[in-house]
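With one protein chain held back, the other chains of the complex are shown just where they sit.
Our next item is chain A:
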Amino acid sequence: MNFTNSNVVKLQRVSKKYEFANIYSSLSEYFLVGSKSKPFWALKNINLEIKKGEKVGLIGPNGAGKTTLLSIISGITTPDKGCVDIRGKVISIIELEAGFHIELSGVENIFLNGMILGMSKEGIKRRLKTIINFAGIGKFIEQPMYSYSEGMKLRVAFSVAAHCDFDTLVLDENISVGDIDFQKKSLSKIREFFSKRKTIVIATHYLDFLQKTCERVIWLNNGRIVEDGPVEKVIKRYIKENGNI
């Protein structure tokens, strides 16, 4: 099937509720005190359509709902109200290292993390050499991960994610990883994604980066869309109302 020019992400009246923690943190409390839940709406009535190949930036202050929106798009969580229609394979690089186990070697972790990101074992085997070369950490790749520096872990993590097949990529904040050398490599890889017909949704505070890479920006505040439009227009208003950063 070809979804050219059709929506890959469609959210209709999506709302997401979180209960404040410690309400039923324990069963004994639940029976003694009962449940008094205080809801907090992280997203309120979001309507959103993203077309195939679009590069969309998400901006807004901390706690605006950016991460919640990204989790819904990547299918990690589901909304309490509204409907979500996602087409194609979405991968999220919200936290690169989440799937690693420090007791396992680099290669073992490449397989594990790749499979968590939805790759097949066969697919990883085929790309293993490329992934290892891109990470470029030499003989460490056979060593258990507890011997790695933070930067080396990030290199492996980024390399796995970068060689994964996807239609839509969801990125949160940290785009550039590792030392200068690897930053160049990872940025050029990200640019490669941007130049292909891949859909990208990215939440970041780097407005410069968005101006260079995205056509469209969505500004979130308090769980609502403040403005959704062309990058220059939205960022101009955002800067005007928030002061220059």
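Definition applied: contacts are C-beta pairs under 8 Å (C-beta built on N, C-alpha and C of every residue); 3 or more make two chains touch, one makes a residue touch a chain; residues count from 1.
Simple rule for what comes next: contacts and distances are computed from a predicted model.
Within the choices "Na(+)/H(+) antiporter subunit C", "Transport permease protein", "Molybdopterin synthase sulfur carrier subunit" or "L-lactate dehydrogenase complex protein LldE", the name that UniProt assigns to the complex's undisplayed chain is "Transport permease protein".
Looking at A:S120, A:Q211 or A:N242, the residue that reaches the missing chain in the full complex is A:S120. Screening A:E49, A:E108 or A:D167 against the full complex identifies A:E108 as the residue touching the chain left out.
Within the complete assembly, residues 18-19, 24-28, 30, 71, 74-78, 90, 92, 94-95, 98-99, 101, 103-104, 108, 111-112, 115-118, 120-121, 144 of chain A touch the chain that is not shown.
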